[in-house]
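For reference, the structure is listed below as C-alpha cells.
Below is a slice of the complex: some chains, not all, each in place.
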Amino acid sequence: MPHVQITWVEGRTPEQKRKVVERITKALEEEGRAKRENIHVAFLDVPATNYAEAGVVVADQKRGP
Amino acid sequence: MPHVQITWVEGRTPEQKRKVVERITKALEEEGRAKRENIHVAFLDVPATNYAEAGVVVADQKRGP
Amino acid sequence: MPHVQITWVEGRTPEQKRKVVERITKALEEEGRAKRENIHVAFLDVPATNYAEAGVVVADQKRGP
C-alpha cells in the first residue's frame, strides 16, 4: 500500500504518465511514510464522453476564449 | 465532491450517458446537499468478458425467453 | 451491473442516502437499460480531512459569505 487510482479523460502520453507516477510515488514516500516498493499507481483513461463535471460531459464542455 | 464512479458493460451511447449524468447530478444536488460544480461522474465501460454476476461473466449469461 | 460507487464527505443521513439510491437506481433503469435487481450502489463516507478539491481538503475550505 498505498494503492492510487487516477480516473481522467484519455490523451496523456506515456511520458506524462511516467512523470506523474514519479512525483506521486515520491510524495507518498516522503510525506506519507509509504514504502516505495509497495506503492501502486493505476491510470483509468476514459473517453471524453465518459467523464462529467457539474452535470456536463467533458466532450460537451465549451472552452472559454 | 462527491465523486461518482459507474462500472458497467460497454454499449451505452453518449446520449444515454448524458441523461444518466444529468439525473445523477440533480439527485445529488437535491437530496445530498452537493454543490453542482463539484459533482464528478465517471463511467468505466468494460467488455462483456470483464463483468460477472453470480459467478458468470455477462458474455456467458443466457438470456431468458 | 452496473456498480455505482459514491465517494463523499460523511454527514448525510440514512434518509438522504435512501433517496439518492432510489433516484440513481431509477435513472440507470430508465436511461441506461440496466436491470433493477443488478444495480448496486455503495457510499464511501470519508471524514472532511480525507477529501480535497483544488488542492485544499474540505476541512480547511473557507465558506463564503
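By written order: A, B and C. Residues from 1 in each chain.
As a convention for this text, a contact is a pair of C-beta atoms (placed from the backbone, for glycine too) under 8 Å apart; a residue touches a chain by one contact, two chains touch by 3 or more.
Since the model is a prediction, treat every value here as computed from it, not as a measurement.
Shown chains number 3; the total number of identical copies in the complete complex of this file is 6.
We adopt the following convention: only the chains that are shown with their structure count from here on.
Computed centre separation for the pair subunit A/subunit C is 20 angstrom, with centres defined by C-alpha atoms. Those residues of subunit C whose C-beta lies close enough to touch subunit B in the complex are 1-9, 12, 16, 19-20, 23-24, 26-28, 31-34, 38, 51, 53, 58. Across the complex, subunit A is touched by residues 5, 14, 17-18, 21-22, 25-26, 36-45 of subunit B.
Residues of subunit A that touch subunit B in their complex: 7, 44, 46, 49-57, 59-60.
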